[in-house]
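Quick notes on the structure that follows.
Moving on, here comes chain A:
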Amino acid sequence: MKLELAGLTKTFGSGVHAHPALRGVDLACEGRCIALIGPSGGGKSTLLRVLAGLEAPTSGTARWNGAPLPNDEDGLRAHRRRIGVVFQAYNLFPHLSALENVTLPLEKVHGFTPAAARERARELLARFHLEAHGMKKPAALSGGQRQRVAIVRAVAAQPQAVLLDEPTSALDPEMTVEVLDMLAELKAEGRDLLVVTHAMGFARQAADAVVFLAEGRVVEDGPAEPLFAAPRTEECRRFLAKVLKY
Partner candidate 1 sequence: MCGGRSGGQNRAIASLLRLLLSTVLVVALAACHRPAGPRPLVVGMELAYPPFEMTDAQGQPAGVSVDLARALGVALGRPVEIRNIAFDGLIPSLQAGKIDCILSSMTVTPERARAVAFSEPYLHTGLALLVAKDSPIASVADLDQAGRRVAVKNGTTGQLYARDHLTHAQILVFDSEAAAVLEVAQGKADAFAYDQMSVFKQAQRHAETTRALLQPFQQEAWAIALRQDDGALREQVNAFLRDYRAHGGFDALGERYLPEQKAAFAKRGIPFVF
Partner candidate 2 sequence: MTTAIEKRRSPWAWLRVDAEAPAWASAASWLLVLAAASLFFAATFFRLRYHWNWEAVWAYRAKFVIGWLTTVALSCAALILSGLIGAATALARRSPWRPLRQAAFLYVEAIRSTPLLVQILILFYIVGSALGIEDRYVAGVLILSLFGGAYIGEIVRAGIEGVGHSQLESARAIGLTPAQTYRHVIFPQALRQILPPLAGQFISLIKDSSLLSVIAVNELTQNAREVNAFTYSTLEAYLPLAAGYLLLTLPLSWISRRLERRYRYET
């Protein structure tokens, strides 16, 4: 996955209520798995949403694997269909079973036949040890299982990349590991991942490149291990010292 961002700005609201979430993000980054880290309110989620085609930037350019990100709603919808997104929570539709949650986009968005969609969904759920939960509604699943089903839904249609916004922030440590294990597997399979996360250990181990975002700007970026071992900027150093304290 190759990201080229120049002067990317996103402001919510207008006039006195304007909130600049991204203030001119410049980035040139490449890697199979890219991790976005940084303090709360720094703009990580906003950046992910812009790259996912859920928000249109106020100004600036973004190129995704060499092609510019579309600006109009139809183009954005086409872009959204090519990638998978997983949010921190409330991914799944509560009125559908786990299986149906996975087959819905396959059938309605990607044109699978119902039989083919079911086949693919079962295959993936089994692959990630979720086949026993296929018939259950999300309310009957644990948080970790829900997130894993959401990830299955995201990868089912063979997307170009999977974008995850703090996938484990709402989970307890044990479920966190379940989900991160799954992400590591996906990466090993060859999938492109962009993860906003607070799980520093995972970022250090699994990410190829790490981007540190604070106050709407890229403060530091680079390969994972060197950045964690010896952060170049003071801000980054302070941040890492704080989150890795316990």
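The set was built so that all candidates are chains of the complex that A comes from, given by their letters.
In this section, a residue touches a chain if its C-beta (ideal position, glycine included) is under 8 Å from a C-beta of that chain, and two chains touch if they have at least 3 such contacts; residues count from 1.
Since we're looking at a predicted model, the values are computed, not measured.
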| item | value |
| --- | --- |
| Chain A: touching candidate in this complex (1 or 2) | 2 |
| Interfacial residue positions of chain A with respect to candidate 2 in the complex | 52, 54, 77, 80-81, 84-85, 87, 89-95, 104-105, 108-109, 137, 139-140, 153 |
